[in-house]
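Here is chain A:
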Amino acid sequence: MSGVHVTTTVNGDPVEFVCPADESLLDVLRDRLGLTGAKEGCGTGDCGACSITLDGQLVCSCLVLGAEAEGKKITTVEGMADGENLHPLQRQFIDNAALQCGICTPGFLIAAKALLDKNPDPSVEEIRYALAGNLCRCTGYDKIVRAVQAAAKDLQKQNRK
Partner candidate 1 sequence: MQVGLSGPLRAAANGEASINIEAETIRELLNHLLERYPAMQQHMDIGIAVSIDGAIYRDNWATRIPEGSEVFLLPRIAGG
Partner candidate 2 sequence: MQHDQKYTGQDFKVVGTRPNRPDGIDKVTGRARYGADMSAPGQLVGLMLRSPHAHAKIVKIDTSRAEKLAGVKAVLTSADLPDLTNGNAGDYATLENCMARDRALYDGHAVAAVAAIDKSTAKKALKLIKVTYEKLPHVTDVDEALKKGAPQIQPACDGNLGGRYEFGHGDIEAGLKEADVVIEKSFKTGQTHQGYIEPHACLATVGPDGSGELWVTTQGHFTYRNVCATLLGMDIAKLKVTSSEIGGGFGGKTHVWIEPVALALARKANRPVKMVMSREEVFKGSGPTCASSMDVKIGAKKDGTITSAFIECRYSDGAFPGIWGMLGGMTAWACYDLKNCKSVGVDVLVNRPKVAAYRAPSAPMMAFGVESTMDMLAKELDMDPVQLRLKNVAREGTQSSYGPVYGPIGIEPTLEAVRDHPHMKAPLGKNQGRGMACGFWFNIGGQTCSDLNIGVDGTVNLTVGTIDVGGARASLSLIAAEELGISYDDVKTTIGDTNSLGHNDTTEGSRGTFSSGMATIFAAREAIEVMKGRAAQMWGIPVEAVSWENGHAVATGAEHGNLPPLSLKEIAAESPKTGGPIAGHHEVTADGSGVSFASHIVDVEVDPETGRTQVLRYTVVQDAGKAIHPDYVEGQFQGGAAQGIGWALNEEYIYGEDGCLQNAGFLDYRIPVCSDLPFIDTKILEIPNPNHPYGIRGVGETSIVPPLAAIGNAVSNAVGVRLNQVPMSPPRILKALEDA
């Protein structure tokens, strides 16, 4: 199979890769670029474990072709922390024990960040519906919702400064 040459940006870095035309962006990230933070829980867009943003848009990377990343800006969980400083969402997920096995955590963090970027002060209901595309089987979502609420407060404080 002839490959497609793709020029893109991943977490701020220029990246080039060649992939078969039918290969998902998730497989490209994981198998070609070594970014295994995005997980495959279903491969059909139902679980959200592979969530990333593409030009700021929240997507399931299993439903996007690698070739579609041409010229776009990709953000994955590996790009959330600023050097050694964790993003407030990452910090609050740890502080609130919002993860057990942690396989869904990268997807939740990306989806929650996409929410807070658009809506800095979401209600509990808005959080629950914004995260309804991400499955967690361990926590019952209780501590995840609390962590997102706490991170929203942190970000509001940060932005006031």
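How these were chosen: all candidates are chains of the complex that A comes from, given by their letters.
We take it that a residue touches a chain if its C-beta (ideal position, glycine included) is under 8 Å from a C-beta of that chain, and two chains touch if they have at least 3 such contacts; residues count from 1.
Bear in mind the structure is a predicted one, so any value in this text is a computation, not a measurement.
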Options 1 or 2: the chain contacting chain A in this complex: 2
Touching residues (chain side chain A, partner candidate 2) in the complex: 1, 20, 27, 30-31, 35-44, 46-47, 49, 76-78, 80-81, 86, 90, 93-95, 97, 99-106, 109, 125, 127-129, 131-146
